[in-house]
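Only a part of the assembly is drawn; its chains keep their places, and the rest are absent.
Residue numbering begins at 1 within each chain, and the chains themselves are lettered A and B in the order written.
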Amino acid sequence: MVIELILMATKSNKAIKISQKHLLGIQDLSITDVNFILSEAKQFINLNRSKNKKLDTLRGKTQINLFFEPSTRTQSSFELAGKRLGADVMSMNIVNSAIKKGETLIDTAMTLNAMHPDLIVIRHQDSGACNLLSQKVNCTVINAGDGRREHPTQALLDALTIIEKKGKIQGLKIAICGDILHSRVARSNIYLLTMLGADVNIVAPTNLMPKDLEKFGINKFSDMKKGLYDCDIVMMLRLQNERMNSSFLASNREYYEYYGLTPDKLDIAKDDALIMHPGPMNRGIEIDTNLADDINKSVIQEQVELGVAVRMACLKIFCN
Amino acid sequence: MVIELILMATKSNKAIKISQKHLLGIQDLSITDVNFILSEAKQFINLNRSKNKKLDTLRGKTQINLFFEPSTRTQSSFELAGKRLGADVMSMNIVNSAIKKGETLIDTAMTLNAMHPDLIVIRHQDSGACNLLSQKVNCTVINAGDGRREHPTQALLDALTIIEKKGKIQGLKIAICGDILHSRVARSNIYLLTMLGADVNIVAPTNLMPKDLEKFGINKFSDMKKGLYDCDIVMMLRLQNERMNSSFLASNREYYEYYGLTPDKLDIAKDDALIMHPGPMNRGIEIDTNLADDINKSVIQEQVELGVAVRMACLKIFCN
């Protein structure tokens, strides 16, 4: 059904509009929205693989990347996506330097808003920062990760990667493993994958397992060997050292022993199971380094590749 | 008269040329120069509000933003201004990172100059750094703030904002309040607003009041309630904590009591008085937070908005 919807969307893009002004989270999107975004993104995959990667779609538009947390891949992905669509892109890292003078998020946002951007892509350490921002500005806000809440473009690129590799999401058994509690990637993926009909297993130590996700019909496991049984997709999460109280875990070694993806644990999943990771990876902590690089099993590079395509689709669709 | 000059300028832009190669300070500009810049800027206001914000005016030109002090709004404003005019813009933050190897301002400038930029936009903590730079390079130098000396584009955008809101500057009573001593914004505004015929009041604690501004025909006040009497414009300054010796002030609370803009103090100004601030604001120190956000009185967002237009005008006019 998903594929049919995507085909429909591809045939009649002009008739479809997105239901939201901003992209703040997967929870705000309808299945039609999602399929519209994914079908647009598919068209950008080939562009990004071609010799000439430049369009004029967003020429004359201004995109501001406003990053309050450091990021290599997400910020780069959005920057390249905007530039390839012809937008004027300005990237601002407010991790150490700015806001030194004590300005608030809202004052910063209002200031940038007055410069008439068309798009603000924001990453912020506080859950809901992007929602607050979206109420204050005139332009489109794209959430590039806010606290523990949502990271919608990550989930969309994960979905696109699965569809490209498996042909569908509906009916697949997908395990999401690791530090679920602190993970916006996990949250956005749970919302999106269950919406698209996947059977989602959550695998985490009990103290890294959130208590608020029951209503999404997911299955919870604290034993990875049980959680990976018969899975089509094993999605590992980054161990968020910087966001975690040291008392959560005994040691990296113990974490690897029980929750790191190793060949013997992967054997429990289906023979053709694929490995995913949003990056950056802690090799030897949440994932065996050889598995991470196994091009027959790992689609981690494809995730990054399709990430640019998904972000191009989001910038194009939400900008108006 | 100002408006007439602006209208004249609008009608015959091609005949007018700027008298200076560089934009180092308001004090170097003639009233004709100022009106030429403001009339050009007016044309960019609508461009910035439109869907397509891109011109080819500076295509093929190279603009380097060379910032030795951190800045969110001024640097962003210049970056967007240059990009919207089609220039290749390169922004360099030399606050912490560069000059680590011990290179001097002049060596940095000479190096960049050899790369044939057409414009260098510089902010530096030393008064006169931009003048020194302008003697060493072949390209146009735009001062984006140097020490306590001048911040000419800030004054120009303030003037444009007043003209847009009040229709004129001539004859208006304008109070500039706060840390005048350390403020390049105050200096550039005093030069420009008196040139354009305003009646300027300076309000500051005696130890933050400079001694060298008498010749500009300004009125000095240490009592804010006297200084704001009958004013059309109340321009608040940022309390420059980082530039101020701690001995200047007893406490932020006391400063707010005597020199913070509060509703009761604003009542002393005209009923339709407008509030301005160059940002970033210290809410609750130099300005009441509700007043800052009062869209009927505060034109702080308009200042930022028109700032991009003014900088586009300056980049276009001074680049040759």
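Here is the rule we go by: a residue touches a chain if its C-beta (ideal position, glycine included) is under 8 Å from a C-beta of that chain, and two chains touch if they have at least 3 such contacts.
Since the model is a prediction, treat every value here as computed from it, not as a measurement.
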item: Homomeric assembly size (copies in this file), of which only 2 appear in place; value: 3
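The criterion applied here is as follows: only the chains that are shown with their structure count from here on.
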item: Superposition of chain A upon chain B: rotation angle, C-alpha, nearest 5 degrees; value: 120
item: Mean-CA-position distance for chain B and chain A (Å); value: 41
item: Residue ranges of chain B touching chain A (in the complex, touch as defined); value: 48-49, 51-54, 70, 72-73, 76-77, 79-80, 83-84, 93, 95-96, 238, 242, 279-283, 301-302, 304-305, 307-308
item: Residues of chain A defined as touching chain B within the complex; value: 59-62, 64, 88, 90, 92, 94, 96-104, 107-108, 110-116
